[in-house]
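So the structure is just underneath, and the comments pick up after that.
Omission of a single protein chain aside, the complex is shown with its protein chains in their original locations.
For clarity, chains are labelled A and B in written order, and residue numbers in each chain start from 1.
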Amino acid sequence: MSYPLQIRNLVKRFGGLVATNDVTFEIEQGQSVGIIGPNGAGKTTIFSQIMGEIRQTSGTIKLYGEDIGALSTSDRIRRGVSRTYQVPRPFSDMSVVENIRVGLMPDSIWQMVIRSPNRDREIELALSVGFAETDLQRTPSELSMGDLRKLEMARTMATNPTVMLLDEVFAGLTVGEIAQIAALIQQMRKDGMTFLIVSHDLKALEPLVDTAIAINQGGIIAQGQFGDVMANETVRSSYLGTA
Amino acid sequence: MGLRWYHFVLWAAFIGGMFMLPEFASKGTLRTIIFANFLAIFAISWDVLSGRTGYISFGHPFLIGIGAYTTAILTKRFDVPVEYSIPIAVVVTMIGGLIVLLPALRIKGSYFALVTLAYMELMYQLVQVIRPDLTGGTRGISGLTTLTRGAVNGYYMSVSLMLIIALAMWLLMRTRVGTALSAIGMNEESVRGSGLSPTRLKFFAFLTSAFIAGLGGAFYVHYLGSIAPRALFEINFAFTIIVAALIGGASTIIGPIVGAFFLTFLLEFLRPILPGAERYFVYGGVALFLYMYQPKGLYEIFMRGWAKLRGTRT
Partner (left out) sequence: MTQILIQGLLLSGLYALIAMGFTLIFSVGRVLNLAYGAYLMVGGYIYFYVAQTLGMPKIAGVLLAAVVGCAMGLLKYRLIVRPMKGDHVAIEISTLILAVVLQAGIVLVFGDSSKILLPIVPGVIQVAGASVTYNILAATLASWAILGGLYMFVRKTHVGRAMQAVSMDKKGAAISGVDPDSVNMITWGISGTLGAIAGVFFASYTQLSPSMWVAPLIIAVAVVIVGGIGSIVGTLIVAHIIGFMEIISVAWIAPELRGVFTMLLIIGVLIIRPQGLFGREEL
């Protein structure tokens, strides 16, 4: 059986610093896994390696059984894995729908020229993440952090992923915005999306995940049901810095 | 592509107006406009790559020069007819530009700018010393076939070329390619994160840009009838092209055209007052001021004014 995402012995060194220390885990189809850990533990680094933004020092990354470790970021996205970023990176001079348009584009210049944008799909995606009709023409400078996160999710969804990596998607949001995004994620889970979610906000994270992986200093210190991981002594002291 | 009726009307008016110009303008003005047309072509060429993606190229004179010298050498030294030398020149420009600039395109935009700057200097030195028998060395080549005779015919040739290029690029940039290229200029990482390959897009933009530059350069040299390295591979020429595109409005097609005309006429206006290189002081100053006030150029200034007018109407 091929897992949507399978990581084996992932290692990343920056000179003398070991940022990712022999990380191994897999995610099953439709599962939602939370990644927790203190600041600087290396959670985002793992994401970056999965997406190919950073080249791993050693280890394998498999997407549905295929080794994607040597592929470019855009190739990996074409194969179904996509992520959001801690700091949203929208296209500053484009409207909400135009932003989504970029996510919907085929990676072929010929196709870009001869086929028009799918405006219905753009609007559909924008509305699905919670934008109102009046928001569609607004530009990033007019949007709140919550809206920017929603935009990023819409653009990520536009690439039609089967595995979604969410990096600190709740940071800096109001309670209402958190509820909105949480509802969106729950809906996508129902529709069968596989998730890997990094979050500091453990309260918001708990209802959204099936299992959790705790990371400290680049390595996995606990895996399993969310409650069990949270009760783990090593995990608790890692947050307090006494590990 | 979202073409509306007013697009057709505006373009028709534009084309019609340009063709009727010789009825109203003097020969002298026509010659100035010919220069403006060619500058517009070069500015559009620059904008397709640099205005959109933010990979500022200082090497456009480099590309224009390859096109110009190729056709000049082929027609003058090897008696190749113009109908062949011009297409060949365009292809050579694309290939030559690619060989030289491809490594730089793959990396950060700032490095690209630096490399194009360096290559310009290099071409200036090289063309004077490599095979001066072919290139004419420091003095260049003169007595080339001219395609037209007289100001009016020259005008029609230049304006037709400019309008064809402008229309073609306008249509191309209205497709999603234009959106993608502009996206690169805003956030290249996010383009990659959207599943697109920025390198391939930059490659395409560069080839298109080189195509136009080579075409424009080849026709230009057959209008002038001569070619000299000093005029071509000069930082001031690059500067003029860039400023034309920016002041008019980068990432648009009408912008570079407007900018080219504005600059050309400004220079002509300043000529009796400040004959030498001092003109650049004024017009560089104007450029700097305009750019810092509104980096999106005259096009944006116009659009905002237009929107304000319509806003008060309703």
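Methods note: contacts are C-beta pairs under 8 Å (C-beta built on N, C-alpha and C of every residue); 3 or more make two chains touch, one makes a residue touch a chain.
Not measured: the values here are computed from a predicted model.
Asker: Could you list, sorted by label, every displayed chain in contact with the chain left out?
Answerer: Counting the whole assembly, the omitted chain is in touch with B.
Asker: Looking at the full complex, which residue from B:Phe203, B:Tyr280 or B:Phe302 touches the chain that isn't shown here?
Answerer: Of the candidates B:Phe203, B:Tyr280 or B:Phe302, B:Tyr280 is in touch with the missing chain.
Asker: I'm checking contacts with the chain that's been left out. Which of B:Leu114, B:Leu134 or B:Ala168 qualifies?
Answerer: Only one listed residue reaches the unshown chain, and that is B:Leu114.
Asker: Considering the complete complex, identify which of B:Ala25, B:Val91 or B:Leu122 is in touch with the unshown chain.
Answerer: B:Leu122
Asker: Name every residue on subunit B in touch with the hidden partner chain.
Answerer: 54, 56, 58, 100, 103-104, 106-111, 113-115, 117-119, 121-122, 125-126, 128-130, 185, 235-236, 239, 242-243, 246, 276-282, 284-285, 287-288, 291-292, 295
Rule of thumb we're sticking to: only the chains that are shown with their structure count from here on.
Asker: Between subunit A and subunit B, tell me the centre distance in angstrom, where each centre is the average of that chain's C-alpha atoms.
Answerer: It comes to 42 Å between the two C-alpha centres.
Asker: Using the touch definition from the top, list the residues of subunit B that touch subunit A in their complex.
Answerer: 1-2, 172, 175-177, 179-180, 182-183, 186-187, 189-197, 200-201, 204
Asker: Quick one: which bits of subunit A touch subunit B in the complex? Just the residue numbers, please.
Answerer: Residues in contact with subunit B: 51, 72-74, 77-78, 82-83, 85, 89-94, 98, 101-103, 105, 107, 109, 112-117, 155, 158-159.
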